[in-house]
Structures are given as C-alpha cells and as structure tokens.
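Yeah, one chain of the complex is gone here, protein chain that is, but the others are all in their spots.
A, B and C label the chains in the order they appear, each numbered from 1.
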Amino acid sequence: MLIVMKPGATASEIDAVINIIETVGFRAHSMPGATRTAIGITGNEGPIDGRRFENLAGVAEVIRVTKPYKLITLDLRPDRTIVRLDDATIGDSKLSIIAGPCAIESRDQAFAIATIVQQSGARFFRGCVWKPRTSPYTFQGMGDKGWEILSAVRDEFDLKIVTEAVEESHIDVIENLGDVIQIGARNMQNFPLLKRAGRSRLPVLLKRGMAATLEEWLLAAEYIMAEGNYNVILCERGVRTFAQHTRNTLDLASVPAIRRISHLPVMVDPSHGTGTAYMVTPLARAGVAAGADGLMIEVHNRPELALSDSAQALTPSQYLELVDEVQAIHQVMAPTGNDGLNNRRNMTPGKPSLLEQSRHSNRRESLS
Amino acid sequence: MLIVMKPGATASEIDAVINIIETVGFRAHSMPGATRTAIGITGNEGPIDGRRFENLAGVAEVIRVTKPYKLITLDLRPDRTIVRLDDATIGDSKLSIIAGPCAIESRDQAFAIATIVQQSGARFFRGCVWKPRTSPYTFQGMGDKGWEILSAVRDEFDLKIVTEAVEESHIDVIENLGDVIQIGARNMQNFPLLKRAGRSRLPVLLKRGMAATLEEWLLAAEYIMAEGNYNVILCERGVRTFAQHTRNTLDLASVPAIRRISHLPVMVDPSHGTGTAYMVTPLARAGVAAGADGLMIEVHNRPELALSDSAQALTPSQYLELVDEVQAIHQVMAPTGNDGLNNRRNMTPGKPSLLEQSRHSNRRESLS
Amino acid sequence: MLIVMKPGATASEIDAVINIIETVGFRAHSMPGATRTAIGITGNEGPIDGRRFENLAGVAEVIRVTKPYKLITLDLRPDRTIVRLDDATIGDSKLSIIAGPCAIESRDQAFAIATIVQQSGARFFRGCVWKPRTSPYTFQGMGDKGWEILSAVRDEFDLKIVTEAVEESHIDVIENLGDVIQIGARNMQNFPLLKRAGRSRLPVLLKRGMAATLEEWLLAAEYIMAEGNYNVILCERGVRTFAQHTRNTLDLASVPAIRRISHLPVMVDPSHGTGTAYMVTPLARAGVAAGADGLMIEVHNRPELALSDSAQALTPSQYLELVDEVQAIHQVMAPTGNDGLNNRRNMTPGKPSLLEQSRHSNRRESLS
Partner (left out) sequence: MLIVMKPGATASEIDAVINIIETVGFRAHSMPGATRTAIGITGNEGPIDGRRFENLAGVAEVIRVTKPYKLITLDLRPDRTIVRLDDATIGDSKLSIIAGPCAIESRDQAFAIATIVQQSGARFFRGCVWKPRTSPYTFQGMGDKGWEILSAVRDEFDLKIVTEAVEESHIDVIENLGDVIQIGARNMQNFPLLKRAGRSRLPVLLKRGMAATLEEWLLAAEYIMAEGNYNVILCERGVRTFAQHTRNTLDLASVPAIRRISHLPVMVDPSHGTGTAYMVTPLARAGVAAGADGLMIEVHNRPELALSDSAQALTPSQYLELVDEVQAIHQVMAPTGNDGLNNRRNMTPGKPSLLEQSRHSNRRESLS
C-alpha cells in the first residue's frame, strides 16, 4: 500500500496519516519527494483495504501494492497444475480438447457428435443439460433427461463428461454422473456456487466472466481453491467490448498473463469467444499458438438445426479440420514450451523436435 | 427477421433460403435491391433464432427485428408500474431514496445510520448481511446475526428493509423479515435466483450487470415477471468500461432508454456507480435530473472504518446535503414530468410555464 | 514511482535496482515488507518513464506515482479559469450554452436556427463548415462558402461562432472569422493540430476522444497550454463502450473528476453523447446537475432533413424547452456551486437562493 499525499499537504496531515497507519499495527515509511510526499505501508500479511485512507485530509491517491490472491500463484506453487482423470489430462504437454454440442438435444444428436469427438482424439465431451439463457422464452436444456444420454455417451465412447452447473444442486448430479464441473461466464462471481464447487472432488472448469478483470477471475479460482479443491482449469471465452464483428472479444493475452502469475492450466473457447462459425478455427489456432493448454469447441452434427448457439457450432468436418490444424501448431511449438517464455524443455532427449529440425532447413530465403 | 443476401447470391441460393423459411411455417418477403436481395420474415409471434440462417450459402447477414421481451414493455402495459409498500412507494411522483450502509456491521452502526436515514425523509433502509465479495479473504457479511439488527431497525425507525439475496435460501429469510429483495449486479443473470425472486410476493430491485446490455437487463426483469412477480425495480449502477477515474461508468442514458420501452421504475445507484465519495453527490443529482424514480445511496456513520466499500460511503452530513440537493432538483423538474419526454408545455410568450411557476412556489413540504 | 519486487527477489536483485535508480540521479527508498520488498523513488521533478524497470530481474511491477500533467492542475493555479469573449463567458457562475446545427447547410437554415439560439439566451453558435465524416461518401461540409453564412450569423445575431478545425489551416480561418476553435473527438490526439491551437489567441474547446482516459484528455489540454494558450474548455461527449442503446456512453463522472484536478471549465455535449434526440434533454439536465459549466446542443430547424446527425438534432421547441429546464436546475444548484464540492458562492449577495431557503430545517450545522 502506498499513500500519495497532495503537493500542498501539511506536515500535520502527513503525521495524521502516519498515526493511523501505526495505530492499526503497520509500519509507515515516509518518502518526501520533490513535489509531494508518499507514505509506504509494510507489515501487512495480506492486502489492506486502503481505500479507507482515500478521503483523509491531504491524501491525493491510495495505491495498492500487494496482490489479493495466494493459492493460485506460482509464488506458492512453482510447478504447474496438471488435472488428471484417468488417462485424460489438462495442463501437461498434450493439447487437451473438450468438444461437443452447446446443449444435449437428443440421443441421436449426442451420439452422432460423440462419434466425431472420439474420432478426433479428444478425451472430453461437453454438452449442457441446464442452459443459462438470456431470455426466459428460449430453450432451457433437457434437464435430468439429458443425463441419461450423457451417461450413455460416457460409457459407450469412453469420453469424460464436462457439463455446466447453474445451481448448487447440479453439482451433486455431476458428482454422480459426470467428470468435470463447468462454471459459466455468468456465474463466475456466483460465490455460493464457487464454494460448492470448491467442496467437490471433481475438477472445475472456470470460465472468465464477460467483464472480469484478470484479478477478479483469479480470485474466483481462489474461492474454489480456498475450499480445498485445487483442480481448477481457467477458460478464456472472450470479454465484452465495443467491437461488433464478434459476439465477444477473445482476449488471448490472458494466456501469457496467467502463465506468469499462476500454476493453473488455461484453455481457450473460441466458439463463445467469437460466436460465429467461420471465425472459430482461426481463433482456435491462435489460442494454441498463444500457449493455451487446450480448447473447448462446439460441434454439432447439424448446426443449422441446433436449439442454441447455432451460429457458432462447427460441422463435423470443420471440427476435424480444426483439430488437425491445432495439433500441427501445438507440435511445432512443443520444443520451446507452450508459453513463449523461452523455457526450453527437452521433451524427447536426444531427438530434435520439428522446430529444431526446421532450424537446419534453408528457411532464411523464404522469410521475407 | 431480415436476411440480407450477398451481392453475388444466385437465384437458387435465394430460393433455398425462402424454402427453409416457408418450411418452418413463416412467410418470406423477397426484396430485390440495386445491389443485393433482402428477405423479410413475418408470421412469427416471438423472436426467431435467426442465427441459424447465417451460414447458409449466399447469406451475408441476418438482422433481428422483433424484440425478445414482452412483459416489461409499455406496449403490453402503457401505465407505469408503481411499487407500494404501505405508504412507501417507488415509481410515483415522489423521489424515492434507499439509503444505508454497504453492510450491517453492528447494532450501533446500523442505528446511528438509520437515525440519519429516517431524518432525511427516506423510506427505505439498505444494508447487506450477505456480501458477495470479489476476494474470499475479505469480510463476507454478518449473516443471520445481521437480521436481528435489521429487524430492530425496521421496527424502531419504520423503514422498509432492502437487502441483497445472494442465493435462493436468502429470499426465504427476506420474505420473513425484510421488504425488498435486491439482486446484485453479479447475479443479474443468475437465472435460478431470478426465478425464485419471481415466485416471491416482495418487490425485487434488480441491479444492472457490469457488462449487461439494456436488452439483457430487461430480459432479466422479464425472467422475474414471467414467474408472476410484476413488482420489479430496475437499478442502474454503472457499467465496466476502460475509464479509470471511476470504479464503474454510470450510464445515465439508460434512464430515458428504459422509460421509452418499459413501464418499470428505474433507480440510480451513484455510490457503486462511481465508487468514490466525492463523486456521489454530483452523480446523484445527475441521476435525478435524468429522470430516475429514485436513488440508492451508501451512507456510514464512520466511513473510514467501514468494513466494505469505505471509499464510496458518504458521511451523515454529506448524505443529508445530498438529499436536500436532489429533492430541490426533483421539485423543479416535477411540473414537466421527470422523463423529459411526455411533458407538454404552453410555450406561448408572455405566459409563465409550469416550470417558471414552480420557481415561485414553496417546494419544501413534499421532500420526504 | 514505486518498484515492487517479486516475493522471491534476491538481495542482489534488489541492490541492482537500487543501483540503477541512484545511477540515474534519484533517491531510492527500500521498504522490506512481510512478503516482498518495495522500492520508492524520489528526487524526480516530473514523471519518470519507469516502464524501463519492468523487465529487470526480480521486478514484479512498476507503479507510477507522479502525474504527468502540470499546467492544467489546481495545484498550479487554484482559481478556476474563466473564458471571456466580451460579455460571453464560460466557467463563471452562469450556465453557458453553445447551440446550433451540426453543419451549416444554407443561409436559410443557419438564420432560422440562429434566431432560436439567440432567443434562448445562449451566447455561442455552433456550426461546422468542415465535417470529419466516417465515410468518404457522405456530406463533408460547405467549406469556405459556409463562412459567409457564419459571418453573417455572427454580425446579425451577435453570437460567438464555435467551429471545428480539422486541419491546421482551418485555424487561420477561424482566427479571422470565428471566435472559438473546436477540436473534435477524433482529433483529440492530433498533436500538430493541438500545438497550432496552442499558438492561437482564441479559446479552444477540446472534446474528449472516444477512448480517451481522463489523463490522456488532460494531457491533450496540456499540449495546448504548453504552447501558451490557457483558454481551454474541456467538453465531455461520451465514450465508446459495449452499450448499444446510445451512440456513445456519456461519462458524467468526468465532470467532478476534472473539477478535483483542474481549473479548466468543462462542458457537456449530450447530443453526440447520446446520438438520439429523445435522450438529449434528460442528459442535458443530468450534465448541468453533475456540475458542468455549460452545454453544447445540436438544434435544427428541420431535423428530418439535416444533412448530418439528423437523429440527434432537437427541434426548435424541444431546444427551448431544454434551455428552460437546464436553467431551472442550474439556478437551484447555484448556492452550493455547480460542482457538488461544497464550495459556497454567494451569487446574489443579500438574497437567499431557493436552495438556501430550504436550509431552514435544522440540518445545516453538521455540514462539513
């Protein structure tokens, strides 16, 4: 915490601020400057709500220094979190793909799509049975009937089931029948739901809220972890901006930003992140190139008949194309790690990676 | 719904789109233009999810025409909704004020503040007992113990109690002990909570979400009304933008925008809308001048010691000053209506307008 | 400037940072905290570009403390700037109104509108002759021919002429024939244009850019003042956000924010700030209630035929109504000043204002 005094602040105003700081048990460090005095505060374990100093006489500004999160940080846990469900993983060297329809609509639909998802090599199947919809007059999901279908998909295709929980009781059901609890963008700050997810043994995929700062998003993860569940996967799905050519603006800079602060895996959802089928594949490639641990993709056997989000669902062939392309990019990035931070990892000792191989080919001439 | 074809769309692509429209039971109106053909769709009662047409061959764009809301509209109910709790009202010709601390912290605190609120003539007392907080490590509200205090305030000061419900079970408690259910910005699209509020007999104060478009906000109100509860009060509390001189950007244009579409009352919360005490009064005045039905104001007997939102709480004297100022503005606006729309005035030169007349009248007695 | 080290920063990393600070001639103040060390920098006259420290080993974050502006601040000049053109003023106790069409279209149009503007008591006439238009295919203004009309309006109606300069040469013309140089939102960071305006003897009305932070806007004013022209008027005209019910989101919190930092007058433009006629009057009232020194309003004798911005122009009668309403609000606010910061001004010595009359209740003595 740093308190910046106004240029004309009097000595007694400065003393008064220092007094209050020391009264509440901290140390005050006065720094008289050329034009104004700043007062640093130390001795606090966690963040202080310093906005209380804002209205004291002579105070120009209060600047927070300590970050409010703990459990999500690399400071606390320097090794990256890897979420494991049997052989299905998120956060290790493989690119993880969660794919499926926006909503479960019928057994035929789910099975047709699951066939494609399995064929693509993805290990996670998404499909909502409870849909949070903007309008009360649109399709709200199949509810419990959808679970019979999801369970059959899980058994028959050996896919892990990822479903959104919209209320606490849903988590009970997912714990019985599913594999990963999804918390949607609209519920990123539904704190009772976060706490309930924090008391679950299942991994939680936490989507970024539409207007969430990075800090708010990480604090939402902190809510889950503070209850004891450390298997949290962050998922960037775009934020709301003035731009109108997409449904949301996919903020891929969040990927390296999270990498720098946190050990948690981070995925990208280009389907919601763009809202339009023709943009999904380019932005999926971009997400992987930015260093994401995986992707969440909406695919539908007949997008034009989908009961929700029809405009952003890929056809099966578009989806398979996408998987091919992103796997190729993931592979070429592997030797330098997927974070762009120059941390060389020798993944197959002794064997040159594709990228390394490419450094011996005559790439220079084609550069320009 | 309007489907705009690409300039080079073929006759058979156009026919295919028309075919699909008619197959699903609507009427297609083809409008060949100088450079491209547009196809209008009629025959639909509610909005069609037309995004399904977006990926058909030859289609350039799909434009929605029908609005997705019904119950909130002036089309459905031309008279403005007035929320009444005994003699306390929101939405009629008086300016309604909801005031109190961010959170209930102690009996002394609550009573000291309630004294001031009552003195100001306000009829509603706000105070949270369950706080949705961004960080899991900050004060989360007194919980049930806070209710003993709120009940005492209600009895002793004859004030109506407004409290935020963070989960469904909270609404049960408010129904027993409080008067108005507040749905906070973070829960504006917590649909199970909205539905539960819709099954209540108490009025619901619905805050705008941080990134909510007007349409999403009105649809959240529609969720409540669709369950049978028509006593919904909208509350503008600022949206998230790039601006950094305020915690949120108060969007006062939402007030006339709502007036034009909806019969529901609309209030303004300049405390959360600015996040800083020195801005609260100017923006409160602005909210009233824009035509709001009332204000929600945070006041604290000792803001510098408040356990939450300390920077935006007014002192008692600042609060009383604010009430004076906004009542004076409300009164001067009264004769021309408080929306700037339906006010008819005789502009005949020489004859004093109602507004001018009001400059000579005593405006004091209607303050509370 | 405050440099926050990472929790695990080593003593030698900390020393290295301190070394660099002292090498470049500043003082370093080390503040070891419970979890991390922060290093304050003093001795600098102006702001340091501290982002250079960001990539040093062990550095977590660099926080700027000193503000980059000087001439615009109340620190430098505690008295408010009043812009005077003969008897026409901006920034004193009167509410200043600039009104007129978006663009000059014909002598008949300009004279019809000037008649109304004069009748309303406004002292400034706006009207563009050079229009910055988003599309190259729309009306670009009358150019020099428009000046004959503007000059005639100036002579005949005794109104001060406010016109937007789109390039440097325009300022030469305005200096000959006009009264106030307007810099539009799109040119707020057109630095050569700002510098040219800074070398003029005419007042400059500087609109806020669509995505300008408060600091950037104030620095644009600083550019003008740094060249010697201190007659700068700031004009809030809305910023770009996700909201779609208005053309821009009018950010009225900028009014008290500027008041707190700067001596410059600030006006509000609800015409561009909303983009829609029915919202102009409510937001004009709100702007005055927030404490603005004046308003800029678009009015047209036949809005439906206007060659630009037709949707936001008021009719003459709507405009006169607006002036009545905002003057009434301005009057009622007068005794406490128009900034909400409790600065009492006795505008009519000896005569109690309406608001002062209202203070016969017993709440006055507790006012801070």
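The working rule: contacts are C-beta pairs under 8 Å (C-beta built on N, C-alpha and C of every residue); 3 or more make two chains touch, one makes a residue touch a chain.
For clarity, every value in this text was computed on a predicted model and none was experimentally measured.
Engineer: Have a look at A:E61, A:E148 or A:D251 and name the one touching the chain we're not showing.
Structural biologist: A:D251
Engineer: Which one touches the absent chain: B:R240, B:H300 or B:H330?
Structural biologist: With B:R240, B:H300 or B:H330 as choices, the missing chain is touched by B:R240.
Engineer: Would you write out the residues of chain C that touch the absent chain, in ascending order?
Structural biologist: Looking at chain C, the ones touching the missing chain are residues 46-47, 49, 51-56, 68-70, 132-138, 166-168, 186-187, 189-192, 209-211, 216, 219, 222-223, 226, 239-240, 276-278, 303-306, 308-311.
Engineer: Since one chain isn't shown, list which residues of chain A touch it in the complete complex.
Structural biologist: 211, 213-215, 239, 241-246, 249-257, 260, 273-274, 278-279, 281-283, 285-291, 317, 320-321, 324-325, 328-329, 331-333, 336, 339-342, 354-355, 358-359, 363-368
Engineer: For chain B, which residues touch the unseen chain?
Structural biologist: Chain B touches the chain not shown through residues 2, 4, 6-8, 29, 31-36, 38, 40, 42-45, 61, 63, 65-66, 75, 240-242.
By our rule, only the chains that are shown with their structure count from here on.
Engineer: With centres defined as the mean of C-alpha atoms, identify the chain lying farthest from chain C.
Structural biologist: Centroid comparison gives A as the farthest chain from chain C.
Engineer: Indicate the whole-number Å distance between the mean C-alpha point of chain A and the mean C-alpha point of chain C.
Structural biologist: Roughly 39 Å, centre to centre.
Engineer: Could you work out how far the Cα centre of chain A sits from that of chain B, in whole Å?
Structural biologist: So the centroids are 30 Å from each other.
Engineer: Where in chain A do residues touch two or more other chains at once?
Structural biologist: 240
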